[in-house]
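Pasting in a structure now, in structure tokens, and then I'll have a few things to ask.
A single protein chain has been omitted from the complex, and every remaining protein chain is retained in its original position.
Our next item is chain A:
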Amino acid sequence: MNNNWSWDIFFDAFPKVLEGLGITLGLTIACYLFALIFGFIWTFVKRIPITPIRWVLLWIMEFIRSTPPLVQLFFLYYAWPIVPYIGVTLDPFTSAVLGLGIHYSTYIGEVYRSGIDSVDRGQWEAARALNFSTGQKWTKVILPQAIPPTIPMLGNYLIIMFKEVPLASTVGVSGILFMADEFGSQHWKYLEPITIVAILFLVLSYPSAILISKLEKKMNRRFNKKATSKQIQENKGAVS
């Protein structure tokens, strides 16, 4: 076995690994959307007025968070089908979307909640004093202030999720890691294909991270539009 780096093998493996990129990106987006939508459920769990339901949901949330996503994935794919009565056989892609999506939805829900909590109590009171309906209160006052500060956090979770998606190769989702592994086992060459996988992740997640930090700065600027002392001085002068 030749242990040296070979560019020939690198270029052989590259197109093969690249074939999995569509699946990897598709799975990332599917998991993320699932988590974004499902996250809403957890957001309001603590507001549920019926104590037993709230208690059960909180316990489920804690359980999901405290077990590794890989274990959840294995459970959904290998164990769920043999659970009596409610067991269903899932294809690899679906079980990955459910497994990772549900796991991350508990974190995303927490992000939403922190956004809502960050809105000052006075804003709720002002909305009430101006006699907004419950719907208007959320759409005109609370959400426009709660969502923007969470965008950078949500972006970070997208990147984190992108890096977690290779877990799905363990249940046979043919993403880039799966393809690299397959190439490796066929040619008995792992160095080059796995390196390619690493490079692809770096190339994709690093620029996204930069993009998100830019976004974060932009959000901060928008929400800390503190008046400079000069402005206030000018404004005081203009008082009639």
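For this structure, a couple of remarks:
Note that in this section a residue touches a chain if its C-beta (ideal position, glycine included) is under 8 Å from a C-beta of that chain, and two chains touch if they have at least 3 such contacts; residues count from 1.
Throughout what follows, contacts and distances are computed from a predicted model.
Chosen from "Molybdopterin synthase catalytic subunit", "Ectoine/hydroxyectoine ABC transporter ATP-binding protein EhuA", "Gas vesicle protein GvpA/GvpJ/GvpM family" or "2-hydroxyacyl-CoA dehydratase", the protein name that UniProt gives for the omitted chain reads "Ectoine/hydroxyectoine ABC transporter ATP-binding protein EhuA". The chain omitted from view is touched by exactly one of A:G22, A:P68 or A:P144, namely A:P144. Residue A:R128 is the one among A:K46, A:R128 or A:K163 that touches the chain missing from this view. Within the complete assembly, residues 120, 122-123, 125-126, 128-134, 136, 140-141, 144-145, 223-227, 231-232, 235-236, 238-240 of chain A touch the chain that is not shown.
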